[in-house]
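Heads up, one of the protein chains got dropped from this complex, but the rest are sitting where they should.
So, subunit A:
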Amino acid sequence: MVPTLGYLKETPSQTAGPYVHIGLAPAQAGQAFAGKTISNKLAGPDTPGERITIEGRVFDGTGTPIRDALIECWQADANGRYNCHEDLPGGADHDGFAGFGRCGSDFETGLFSFETIKPGVVPGRNGVQQAPHISLWIVARGLNVGLQTRLYFSEETAANAADPVLNTIEQEARRQTLIAERISTGDVAVYRFNIHLQGAEETVFFDI
């Protein structure tokens, strides 16, 4: 009987709905705030690390790109440090790197993208290292609770093979749903990462 211990219960989730942009991506909805806005550009000009772009779409069970999804990402810097008080005391927003970004799917094409740097290796549990990855959270009309997943990088073959989270996925074929494909190299490497909500290619989502 948990209530007798005095714990509160978490507030229930509700869908972000179709107009999520008004609140979370006001520029996309045609509005402007006086203060700082959260965008899909995570890295500043002084941020150390390899510049990368991630792009993709979120697909529903009919294979149709969702054009009203909103994706948020949270990642470590090139040294594997998260930009928060615990991990970088006093260093929030160091080198112009927020570590956090969000992007609404394009209203026409469904494309989302992030301009960032490739994160470093992050410690996992029990001394095991985690392969470079970006945590993602997806909300949209029709999603009652935000979906948590991760993005890994296709060229990190050895690190991915040893990653404790990827290895927790029983069906090996499904591990591929979390691996972004490096589709071009140059000054800025581009990765494609599509998210499938249903079907044979359904992305692995987590309960964390």
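Definition applied: a contact is a pair of C-beta atoms (placed from the backbone, for glycine too) under 8 Å apart; a residue touches a chain by one contact, two chains touch by 3 or more; residues count from 1.
Here, contacts and distances are computed from a predicted model.
Per the UniProt record, the absent chain's protein name among "Phosphonate C-P lyase system protein PhnH", "Protocatechuate 3,4-dioxygenase beta subunit", "Putative outer membrane porin" or "ABC transporter ATP-binding protein" is "Protocatechuate 3,4-dioxygenase beta subunit". Only one of A:W74, A:F153 or A:F193 touches the chain withheld from this view, namely A:W74. Among A:R51, A:R141 or A:R182, only A:R141 touches the chain that is left out of the view. Touching residues on subunit A toward the chain that is not drawn are 6-24, 26, 29-31, 33-36, 60-62, 66, 68, 72, 74, 76, 79-87, 89, 92-93, 98-100, 107, 120-127, 129-130, 133, 135, 137, 139-148, 150, 165, 168-169, 197-198, 202-208.
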